[in-house]
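Before I ask anything, here is the structure I am working with.
Note that one protein chain of the assembly has been removed; the remaining protein chains are unaltered in position.
Naming follows writing order (A and B), and every chain is counted from residue 1.
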Amino acid sequence: MKQFISFVKKEFHHIFRDKRTMIILLAMPVVQIIIFGFALTNEVKNSKIAVWDQSKDEASASLLSQLDASRYFEIVKPVFSTAEMEAEFKKGKIRMAVVIPPKFQEELVHFNKAQVQFIADASDPNVANTLTTYASSVVQDYQSRITGEKKMPYAISTRVRMLYNPELKGAYNFVPGVMAMVLLLVCTMMTAITVVRERETGTMEIMLVSPAKPFRIVIAKAVPYFLLSAVNIASILLLSVYVLDVPVNGSLALLVGESLLFTLVSLALGLFISTKVATQQTALFISLVGLLLPTVMLSGFMFPIENMPPPLQAVSHAVPARWFYNIVRSVMIKGTGLEVVWKDTLILVGMFLFFGGLAIKNFKIRLS
Amino acid sequence: MVDKVIIADKLTKRFGDFTAVDGISFDVSQGEIFGFLGANGAGKTTAMRMLSGLSMPTSGKAMVAGYDVYKENEKIKRNIGYMSQKFSLYEDLTVRENIRFYAGIYGKSNAFIKEKTELVLKQLHLTSEADKLVKSLPLGWKQKLAFSVAIFHEPKLVFLDEPTGGVDPVTRREFWNLIYEAAAEGITVFVTTHYMDEAEYCNRVSIMVDGRIDALDTPAQLKKTFAAQSMDEVFLKLARKAVRGE
Partner (left out) sequence: MTTVSISNIVKRYGSKKTVTTALHGISFDVQQGELFGLIGPDGAGKTSLFRILTTLLLAEEGTATVDGFDVVKEYKEIRKRVGYMPGRFSLYQDLTVKENLDFFATIFNTTIEENYDLIKEIYQQIEPFKDRRAGKLSGGMKQKLALSCALIHRPSVLFLDEPTTGVDAVSRKEFWEMLKRLREQGITILVSTPYMDEASLCDRVALIQSGRIMQIDTPAGIVQQFGKKLLAVKSNNMLELLKILNDQEIVENAYPFGEYHHVVLKNGGEDVLRNELNRKGMLFEMEEAEANIEDCFIRLMNND
């Protein structure tokens, strides 16, 4: 035990004395949350829109003011012709235009069948989609307000409710993603590199020629990164709740527990990689390309898994982050418990045992 | 008058308040084999870096191959060769590719490269190995090849930093034969070594201690001055006086 503690102590010395790595490790989650939360968000705020109000009545004015009041839109310009509207689009001054046909109020009141047209700049399809969705929901709101005033039996309208994330905040999506990414980077990449470094600098050679149990050396290397990851989990959750207003709807204990489980999977994966590669560069390359990329692309964080071609879907099953991402979304956002995520949890446990077992099996008691 | 290929005058390099090279002055003539000895940390590497145009002196003057180390370091680099024990050749290129690559750096014409490559290969008895990867060659051959590559562009001066470390005694002598041949062709050789018997092969030897040149003379004269049997003894007598570490 004394030996083990001395290993861990030594490992902490390595980490704390390498200031640059230290800063990267602890600042990474904060920076990622900030980047995703404020810069890279696919939420659209204060988008500039033009309006072509051809009816100029009370109802149209009321609808438009409601649009303008929402935090998504900012009416910059009234336009009066298709040509003028097009010109604004081409100059890139606006991202969407709202066209209200003549006699808007009249049709609404008398025929229950008024129309509003949204024209969006679909050169960025995601933004166009989001904008029209937002705008539709504003119109729905407006409609429900007036239907509340006057009962109109024949109006058929769709009601969309955005479950768990009524404000359609991007943060709900990327907090689980960032969590997976950060843990993977810290645990897998750093443990793989640090074990390989011992081999590269020759210290592993001395350690092997000693009574120290080789695998204990390696386990000891994982301990500090496990603790660092716990700090990162805490900081990501705190930032999410207090800065990004993403609530933890389910059990906090379960969420933390699952995160620690994912940390273990990442550590096992890191140790497994370290038994297979010879240089720090390869370790870094494999961690980045072999792990980070699939984590970002195939976990469902960036692109929905259901939309992927079947082969990629199949591959995504092997990506630990896919299961973790699902767990965090379920527990944190939807507020569900173990009864829903037990399957994903079991898969992660299985992965931990698999990679951990492989790492132990492949660990060499000799050089080469 | 003999051409001076290196003229150093009170050449000094300080790092903060540490004086790595402390006002060294010496000349090296064309075609001379100049041994540059000193204990680890005596300042040899720093001095060599200044002379090869890689590092700016703090004070003092130096002309290398006729160029000023302060202003004309690019010209210096073009007129010198450099070989060290650590960095020499690309292991995953063939012998021929290595020669081709280094010769290309110095902008030699294709005709020149072609002709000289065959000459070098013949001289080293490597013609049949020309298309083999360098990593498959024994260490001694690699070192000889590295030397030939370093002087391929016919520089006025070549710096050799411990060129024979770990090489077997027979190859070590073959290596020195190459050095003699280069010197006979007029290439000045500036060499560091830990083998004291190799110091004897130099025309003149300088011994650095704590950043200064404490002795500079022919091996025979040095032994006389220090009443020593061998260069080993001379070196030990001087280096033991050192106060600073690396």
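Assume a residue touches a chain if its C-beta (ideal position, glycine included) is under 8 Å from a C-beta of that chain, and two chains touch if they have at least 3 such contacts.
Small disclaimer: the values here were computed from a predicted structure and weren't measured.
Considering the whole complex, the residue from A:A69, A:V209 or A:L252 that touches the absent chain is A:V209.
Although one chain is not drawn, the whole complex shows that of B:A39, B:V120 or B:L160 it is B:A39 that touches it.
Across the interface with the omitted chain, chain A contributes residues 2-3, 6-7, 10, 13-14, 17-18, 201-203, 205-212, 365-368.
Those residues of chain B that touch the chain absent from the view are 38-41, 85, 138-140, 162, 165-171, 173, 176, 180, 184, 194-197, 200-201, 219-220, 230-232, 235-236, 239-240, 242, 245-246.
Just so it is clear, only the chains that are shown with their structure count from here on.
Centroids built from CA atoms put chain B at 58 Å from chain A.
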